[in-house]
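All protein chains of the complex are present and in place, except for one that has been dropped.
So that you can tell them apart, the chains are marked A and B in the order they are listed, and the count of residues begins at 1 in each.
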Amino acid sequence: MDNVGKKRFSPGAWISANKVTALFIVLCVGAFFASKQSMAFLLGELFTRIGRNTFLVLSLIIPVVCGLGLNFGIVIGAMAAQIGVFAISVFEMSGFGSMVVCLLVATPLAVLFGYGTGKLFNNMKGSEMIGGMVLRYCADGFYQLLFLFIFGGVIKIDNIRLMIAGTSGVKNTIDLIDSIKYVVDELPLLNVLLVVLVGTALWQVVVLAGALRGKQQALVRKTLVNLVGCGAIFACTYIPYLEKMLITTKWSLLDAVEVIVYVGSAALVVAELYGKALLERAFELKKLGARIAGLVVVYLLTYIPSVEKLLRSVKVPVFTFCLIALLCVFNQAIFKTRLGQNMRTVGQSMAVASSSGINVDRTRIIAIILSTVLACWGQLISLQNIGTLQTYGAHDTVGQFAIAALLVGGASVHRANNRQALLGVVLFHTLFILSPSAGKELFGNAAIGEYFRVFIAYGVIALSLAMHAWKGKSAPKIRLTTPPATPGEGTPSEGNGAVPEPA
Amino acid sequence: MESDYVLQMDGVSKEYSGNRVLKNVSLSVKRGEIHALMGENGAGKSTLMNILFGMPVIHNTGGFEGSILLDGCPATISNPQEAMQAGIGMVHQEFMLIPGFTVTENIKVGRELTKPTFFSRIFGKSLETLDFGTMKQDARRALDTVGLGIEEHVRIAGLPVGYMQFIEIAREIDKTGIRLLVFDEPTAVLTESEAARLLAAMRDIAAQGIAIIFITHRLDEVMTVSDSVTILRDGELVTRMPTADTNVHQIAELMVGRKIGGQLTAAEERRQTREGIALKLRDLCVDMPGEALEGVDLDIREGEIFGVGGLAGQGKLGIPNGIMGLYPATGSVELFGEALDFDKLGDALQKGVAFVSEDRRGVGLLLEDSVRLNIIFTAMQINNQFLKGNMLDTREANHHAQEMVKNLDIRCTSIHQVVGDLSGGNQQKVCVARALATNPRLLFVSEPTRGIDIGAKRLVLDLLRRINEEQGMTIVMVSSELVELRSICDRIAIVSDGQVSAIMSPTDSDVNFGLAMSGIRVGAGGPAEELGGEQA
Partner (left out) sequence: MSDGLIKRIGWPRIIISAVLVMLILTAMLTGMDWVSLINDMVRRWGQYGILVLAMVPGIQCGIGLNFGVSLGIVGGLLGGLISMELTGQYGLWMSMTPAGRAWMMLLTALVAGIAISTLIGIGYGFLLNNVKGSEMTVSTYVGFSAIAFMNIMWLILPFKNGEIMLPLGGSGLRQTITLEFSFGSVLNNFLMLKIPLAGKVLTIPTGLLLFFFLVCFIVWLFFRSKPGMTMTAAGSNGAFARANGINVNKTRILGTTISTILGGVGIITYAQSYGFLQLYNAPMMMGFTCVASVLIGGATIRRAGVSNVVAGTLMFQGLLALGLPVANNIIPVSSLSEVSRLIISNGIILYALSKSGGRSRG
């Protein structure tokens, strides 16, 4: 079977399959040169925006795979986050604890909103996207009702920093400097690591105790190895270099490259040894060598002075990026579970799913709840980085821009993955950063650039929705033409001998 | 209690809103037996299977009478999931496969094997990870059982149709505790050699002790593979007998048989038909999904009522739908000597053909509009009748609609009533009225009695005969109801596998009709090669 062979990468084929993405790459490069901005400026801005927006974009993937299309309803998740932020502002909490409270308030709300959205979408199967768009505006109305008339009107709130004097209603902007600004960005990795290690170790101890009582030899050995692993990682945190990096909350890109190279090579070696010792896998020295060599080359590149200077100048919040990476892993892992497989099945065919005993409606609701909750968290990450809450505007463009970014990365209404989300964020925001200055340089009018990027955000969604529907329409034609492929005497099955003649 | 029979359905009766579709039917299948279930369309096969699988359509319409025994124990099956758990599986006619999934994923869909993880211990079983290794092994085993050597990790998309059928079967086999498999027309979409392989696989499966119910209309396949056969007709059990004790002719005759006390009698005498040819088809092919027509030659005389019969899915519906331009068609069609242009939308209408579609609600009517608009619509479109200038001539339209309502006895509160609110029979009359309003020279009526009650059937058929006699209109009636065709038609063509297998007189014998419907060519129709070697 030729499908077994690995697909070879060919640029021509890639471009024809990813026209939107290719167009954006060209636009970005063009805008970069037209704008006359420095690379350092671009990278600095870009990484800030990646940190702010990627989580939101990634929250869109699950509904796409589950066949619900682009979830315009993530805006509602963002609203839940903003209600949480408002709550801690009322009680004037601050620090990391306030973020925890924020999560505790916003997450249940997001679950509730997601449940409602999912219920609604189940009532309009096939029109989820238009429903989501309308729902987003309807929800906006309720949100404004809440913030303009209920807070301060029905629920008295005496906080002159938050409320508009003389009338009900929450102020346009809420300052978050004293509450959650940068609490995620500036959370030292070391603290997180310690919490995770202690947690894991405790869990393993519990498992060990159970295993000892049940005299399960294999499990005892496994937990012991895991405990030793925890200890080893804990010990590693005392290596001065690592300790320093783990305490530093903002790495320059240079630091990031260094850590990736060091930790990466160490991890490769350890993984290889572990594989040999415990899984009795063959030792693949060549492969290992090649990988490490690759890392070293990357490392050496950083010694080029201009590159080094550039990498030094850009700082990234480590923990936020770790969270984004974690969500990428989650998006992968969820589809390896029974739930995820059910989502994929529902996404491909509701008829097959329900005839196989999958509860279609429930699966779809779960997908929407997950997406809404993730969007809520994404909005929290975004807000803590921005440091102020535009009470009535912060959620306005959330869905819009996240969806546009995902589509720019090459996703469609039916297909989306982490890679497309990440690529899309980079391309979309590059253009976003550059277009005002490019507009100014090219047309002598920065407003043109501003409007251009808004147009891009709408246009790319319109384009991919139209392209999707266009493709969807031609699909049946293709199906019609396939049957003649197996007419009369032509039994292609015999051709490649895949089917043995039964006795 | 141990029993030889895996399944015994006894005294099963079922009624849909007063319409008895099953009368005291029984069906029993032994372990390891291939049991053929035969009958014309509407004989009750699908209803019986719906009962077996506990489909919602049964329970939503008041359940059924009778009992089901599985391995000798009484069983109640109230939904498809319970049927699945009871070890009953179905190989669907249209594939329930997901093209984007691999073979393994399709075989295991909804029944994935999983391993517990840290998170699943906290959040529940749905977060257990998939155990692809074991799933692959299972899939491999199932594929080997049906004799499909395909690799289990390829995607379904792009595989030949024949493979898909085998993968469907593999999925059913893989279900734990499967003891009864229903094959619903499994060979309909297969090539000859694929079909042969499928039959062999069925025998292998049966040899492992799984019982098989084989629904098909292909008599030769029944003779080749089945151990015993149950024949239904008009919702009643005709007989159950071992296949060895019967032959193709007998089965055919039993399947078709005359209705006992049927109130419809055959067209007694051949009426005088005019000399001219109303419709001449040469090598007509129609690409209508599920009803494809592959090369038909027919000559239909002016003034006759010509019947087109055959089982569902064989292509008889392709004839009117292709000629009316609803599906892509090739070949040549002459209407009263004029060639039909397939590329011109509505050309047949312009040339004086009217069509009463089999899909009354989908194609035949504007359900949300008034009786009046439905009646005048085609005439207005094609002949610019009922218009004053370009505007609706209300008086003329009302007058005509009133007249039609009176003539055809359409029961409605007024001509302004919405058609969707009428009963099936009255909707059908509206369709006929719409066709007649154009004063057609040739009228196609497709499944005119489908879904309407018995009294209304009578009226519709009488109406057709009256139109034919009074106006001399040529009528082509396409129907699955052989009895009805034989009651009013002058000649009847039987379509099987997209071709005309025979043109017969309504007085021909039941055996010949039965054989023709099974695709065995008799008499002068197409090339008359006959019966392979399978008759007793």
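By definition in this document, contacts are C-beta pairs under 8 Å (C-beta built on N, C-alpha and C of every residue); 3 or more make two chains touch, one makes a residue touch a chain.
All figures in this text were calculated on a predicted structure; none of them were measured in a lab.
When the omitted chain is restored, the residue from A:51, A:114 or A:169 that touches it is A:169. Among A:22, A:40, A:103 or A:133, the one in contact with the hidden chain is A:133. The hidden chain makes contact, of the residues A:14, A:91, A:274 or A:458, with A:458. Screening B:196, B:312, B:367 or B:459 for touch with the missing chain picks out B:367. For chain B, the residues touching the chain absent from view are 324-326, 345-347, 349-350, 355, 357, 359, 362-369, 373, 377-378, 380-382, 384, 387, 390-392.
Take chain A: the residues that touch the chain left off the picture are 120, 123-131, 133-135, 137-138, 140-142, 144-145, 148-149, 153, 167-169, 443, 445, 447-448, 451-452, 454-455, 457-459, 461-462, 465-466, 468-470, 472-473.
One rule holds in what follows: only the chains that are shown with their structure count from here on.
Measuring from the averaged C-alpha position of chain A to that of chain B gives a distance of 49 Å.
Chain A contributes residues 1, 3-4, 203, 333, 336-339, 341-342, 344-345, 348-349, 351-353, 355-358, 480, 483, 485-494, 497-503 to its touches with chain B in the complex. Of all residues in chain B, only 80-81, 84, 96-101, 105, 109-112, 114, 117-118, 120, 125-130, 147-151, 153-155, 158, 160-163, 166, 191-194, 197, 200-201, 204, 287, 289 touch chain A in the complex they form.
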